[in-house]
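A single protein chain has been omitted from the complex, and every remaining protein chain is retained in its original position.
Chain naming follows the written order as A, B, C, D and E, and within any one chain the residues start at number 1.
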Amino acid sequence: MRILVLNPNTSATMTAEIDAAARAAAAPETEIVTVQPSFGSVAIDSAAESYLSAVGVMDVVATQLAAGTFDADAVVLAGFGEHGKDALQEMLDVPVLDIAESAAHVAQLIGRRFSVVTTLARSIAPIEDRLLLAGLAAHCASVRACGLGTAEVDADPAAAVAAIVAEAERAVTLDGADVICLGCAGMAGVTAAITEKLGVPAVDGVAAAVGLAQMLVGLNLSTSKAGVYAAGPDNARTHWPLSQGLHT
Amino acid sequence: MRILVLNPNTSATMTAEIDAAARAAAAPETEIVTVQPSFGSVAIDSAAESYLSAVGVMDVVATQLAAGTFDADAVVLAGFGEHGKDALQEMLDVPVLDIAESAAHVAQLIGRRFSVVTTLARSIAPIEDRLLLAGLAAHCASVRACGLGTAEVDADPAAAVAAIVAEAERAVTLDGADVICLGCAGMAGVTAAITEKLGVPAVDGVAAAVGLAQMLVGLNLSTSKAGVYAAGPDNARTHWPLSQGLHT
Amino acid sequence: MRILVLNPNTSATMTAEIDAAARAAAAPETEIVTVQPSFGSVAIDSAAESYLSAVGVMDVVATQLAAGTFDADAVVLAGFGEHGKDALQEMLDVPVLDIAESAAHVAQLIGRRFSVVTTLARSIAPIEDRLLLAGLAAHCASVRACGLGTAEVDADPAAAVAAIVAEAERAVTLDGADVICLGCAGMAGVTAAITEKLGVPAVDGVAAAVGLAQMLVGLNLSTSKAGVYAAGPDNARTHWPLSQGLHT
Amino acid sequence: MRILVLNPNTSATMTAEIDAAARAAAAPETEIVTVQPSFGSVAIDSAAESYLSAVGVMDVVATQLAAGTFDADAVVLAGFGEHGKDALQEMLDVPVLDIAESAAHVAQLIGRRFSVVTTLARSIAPIEDRLLLAGLAAHCASVRACGLGTAEVDADPAAAVAAIVAEAERAVTLDGADVICLGCAGMAGVTAAITEKLGVPAVDGVAAAVGLAQMLVGLNLSTSKAGVYAAGPDNARTHWPLSQGLHT
Amino acid sequence: MRILVLNPNTSATMTAEIDAAARAAAAPETEIVTVQPSFGSVAIDSAAESYLSAVGVMDVVATQLAAGTFDADAVVLAGFGEHGKDALQEMLDVPVLDIAESAAHVAQLIGRRFSVVTTLARSIAPIEDRLLLAGLAAHCASVRACGLGTAEVDADPAAAVAAIVAEAERAVTLDGADVICLGCAGMAGVTAAITEKLGVPAVDGVAAAVGLAQMLVGLNLSTSKAGVYAAGPDNARTHWPLSQGLHT
Partner (left out) sequence: MRILVLNPNTSATMTAEIDAAARAAAAPETEIVTVQPSFGSVAIDSAAESYLSAVGVMDVVATQLAAGTFDADAVVLAGFGEHGKDALQEMLDVPVLDIAESAAHVAQLIGRRFSVVTTLARSIAPIEDRLLLAGLAAHCASVRACGLGTAEVDADPAAAVAAIVAEAERAVTLDGADVICLGCAGMAGVTAAITEKLGVPAVDGVAAAVGLAQMLVGLNLSTSKAGVYAAGPDNARTHWPLSQGLHT
């Protein structure tokens, strides 16, 4: 089985971290291929960057489809709250998993109420929106942010882990969560720290999505094409895929 | 990996059918053991029978725990809408999967709106309640019943399949479902018939639960003991497990 | 008029307390008969015990029905959040009242937002579930627990009353409740203490259920048999009623 | 016990019918006094008339309070969906029951889903609003209208009953109701006809409100004055009660 | 364009303040006429006074209609949470705007979550009800009160502004609001103070309603008469309009 993991931002460091997380979660016989868009933003901290990243991952897939090189059995979109999953579901016949929804599904299987702990406060709203649209808001106790940005996390990873654990503790104590979803991709060691310190399960979205992708492929199930995820009409587009026409 | 599948009713025929469905869905290295309670009802068509079945499966697990013979890595409760999952989650440290919730989770991963098609109309309410409590009602387009009882299904399986497919078609056409969950356990061939006739994915709850159980075990995740699923206090009980005290 | 009050646990002390509360609330011409199951748990502090208690009260009623001794005009299930009401509604033609739902109905008639104050924190979730399924969650401001278990309540009743009053005060001050429902059965003096200290009405579930039972009998209304509470099909059961087959 | 029943319209015929319905439902020892406003509309078929009727019943009560003649133990506002209950709850220390909410509470006690059947289609919206604000919408299957106005009901009562029964049948068959609430006051014989023809319980709001009023008085419970139903500040008003200043 | 602004209370001071607020918001070519009822209460701090005010503004409009002097292009009901808008919509063919709903609509256009800050705590419930019925509750973060009554606001306006700003700050900090709606009419300078101190937009309901009224008139749109706002049947009424029959 081959899973294509799409990092929606253009940070090679992040791509490597996501790739490592996916490999750690995958079964031995599963092949993981992690890629990033050829244009976009090094981090996704706004709606504008989220849309740009959606087009970026669409561009990756469209380019592979056009070249006849797409050969994954499932796709994981490794953006926590970022846009684009539904577009990929339209474009592809294989299952597409989003790490925010995947984490929430897994959390509901092992607890009564889950909280999401993310980095920046401005990521709270898009995560809430993602869960609401996915029909996964009813058991969400809260979406919380520890307030650290990408630069700060990179500068002092241990302090970042501590900040996320502290916020997770508030989710458990104040909001009644009994499971924590890690609301960002690629941070090693956080889920283990949460479980060790707080005694609650912690779900990493990349791991959850890889696990669910393997499950769907194992059950021979994929996206329904009888509804909104059917391929769209063949409308004329200009400059598509965009990366074909960009000056290098 | 070893999965204990609990048929909540006392029908050996149904136990065999569920066992076959679980084996068909399981990975080669997964061992499936399917059992049924030592008391209860041959079919579960009422709230009274649902509670009786919950105590029946609790009794199976309590007996194994008391005897030191419980050795499963995950448990699947193979009743679609029946009670008992939360009790098993309290009693055990391994993941417990319910086939109604499992089917709904899988359906949401591959479509926008799912419908459940069950046999008797009186099963609609408990399934709706199960989905509501599990936080999975938002994307449920409808719960429908084809109106056939266990006896009729047994007497003419082909007619039963046709009736379920016909009801599934109404779910797609009238309610906007793009995925169908089969709302009962152990009917061979129905999901294939739905997909073939209607072109929509159909999810069997036993298969979904086995797949999700394997996923959770693979990710090393289990029920949170930090909340409502913590083991209860050691209250004095009489006649427990009940099967120990029953005249044979 | 004769009301059968079912204590779902096996504590004779609790049965006596519930009986006293029911008699205090009943009209002079109403006869109260309070009974407990012949098997189960002395207190109900888990989902497992809740299911066991549901089968216990079903067993009481089934035994009376089989013996032709059931002669109540209404039944009160005196478990706050415990399972079983719907099963009794299926089995009987007379009205069945649950003390959690009854308290909530009465609270809504006399206030805008009610809170439930119970003993153990692990009872919060089943009470929330009961209210949600009963369609009574919209005006529930909160379900709170004072943190004392049965043993502590028995050891120092006055301290328990003080703890519940203190939690009720938080419900009024922090959550905006203007009515308090007492979320457990059989504690004398608590409702009076709440009203005296906080100036808000306090509703005891046993009293509410007895009052509503008398109301329904007076209006000649009983459970609809046209829907989900119709008697179930005559499925074969083993060892039913269970108490018949238990070694004494 | 003395219950003051307030017909919100100015039709003496309707007042007599409501009075008869209240007396039929009341316990022998309960005294029923039914009155109507001294100004307003002979029927209430608009929001404007509903507000006018609210002020009309407030005027009745204010006049009694000013004269020192108010001596009821409970008040029933006999308008199905009409405004004014909260104002009366502010003005009075005794329980105030609204017939729409009362019918819905009673319906939920005896079934899973109720429908309301009223006369004119333009009454549907205010009834839906009333149930939503009262937190009683979750188990409401539908609010339906048979389309007959007051004049038509008066001209051919038997045809009106038949039309309401026919609409109730649609509520049961199409909407899944297992209890019907009669969405207007004062029509004799309708609930019996519904139950006889359809086999479902039918709840008359006046009877339900009288029963619940007796229940609250019996339990010594009344409106909470700790929240929104506290008496308002003593603002200066002109011409109040209005009836004092109206030319006769 | 001519807009009739209805102050629902009988305070001439408040009428003047509302008139000033409306004029400040209106386009140069818009004529503002602000009036108050001929009976009612000088302030509206209860459900009873809210119903009385609804009949008061209905009386103003009915009197103008009867006299043939009604000539407004739109009507603004300047009560924040008060009743009566739907009645005016029935009575009139021109658009009718309510200042609570108008503020909420405008707030949603410029932010993600809005809070309402009003004066007395007892106004919170009717404002919540108004927003719920109007379908505008989903993005309401909170309704808060600063606790000052009309007299206190009049006695020390600067202190009142400070108290409202302080409460608005809690809405932003604790509830996550990014827009504040001023939950009362006629206080000059509050919106500017909120925006200056907190850096969030503040919406005055009178201004919002005037703006939306101008927008609807400009688009040639008015209340739908195809549904619940159709004129009611011609029921006989006594003493209507009430002001005609009141002794002066």
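Odds and ends about this structure:
Assume a contact is a pair of C-beta atoms (placed from the backbone, for glycine too) under 8 Å apart; a residue touches a chain by one contact, two chains touch by 3 or more.
Given the structure is predicted, the values throughout are model-derived calculations rather than measurements.
Though it is not drawn, the left-out chain touches A, E in the full complex.
Shown as candidates are D:Ala16, D:Val35, D:Ala125 or D:Ala193; the residue that touches the absent chain is D:Ala125. Listed residues A:Val33, A:Ala66 or A:Leu246: the one in touch with the omitted chain is A:Leu246. From the options A:Met1, A:Ala16 or A:Leu132, the residue with contact to the unseen chain in the full assembly is A:Leu132. Considering E:Ala43, E:Val179 or E:Leu242, the position touching the chain not shown turns out to be E:Val179 (whole complex). For chain A, the residues touching the absent chain in the complete assembly are 10, 38-52, 54-55, 58, 83-84, 86-87, 89-91, 122, 124-125, 129, 132-133, 149, 227-228, 230-233, 235-240, 242, 245-247. Although one chain is not drawn, its touching partners on chain E can still be listed: residues 25, 27, 95, 97, 101-102, 105-106, 108-113, 134-139, 172, 176-179, 198-201, 203, 207-208, 211-212, 214-216, 218-219, 221-229.
Keep in mind that, in the parts below, only the chains that are shown with their structure count from here on.
We define each chain's centre as the mean of its Cα atoms; on that basis chain B and chain C are separated by 29 Å.
Chain A and chain D have CA centres that are 54 Å apart. Residue numbers of chain B whose C-beta contacts span two or more other chains: 125, 227-228. Arrangement of the chains shown, judged by which pairs touch: a linear chain-to-chain path with two open ends.
Per the contact rule defined earlier, chains pair up in contact as A-B, B-C, C-D, D-E.
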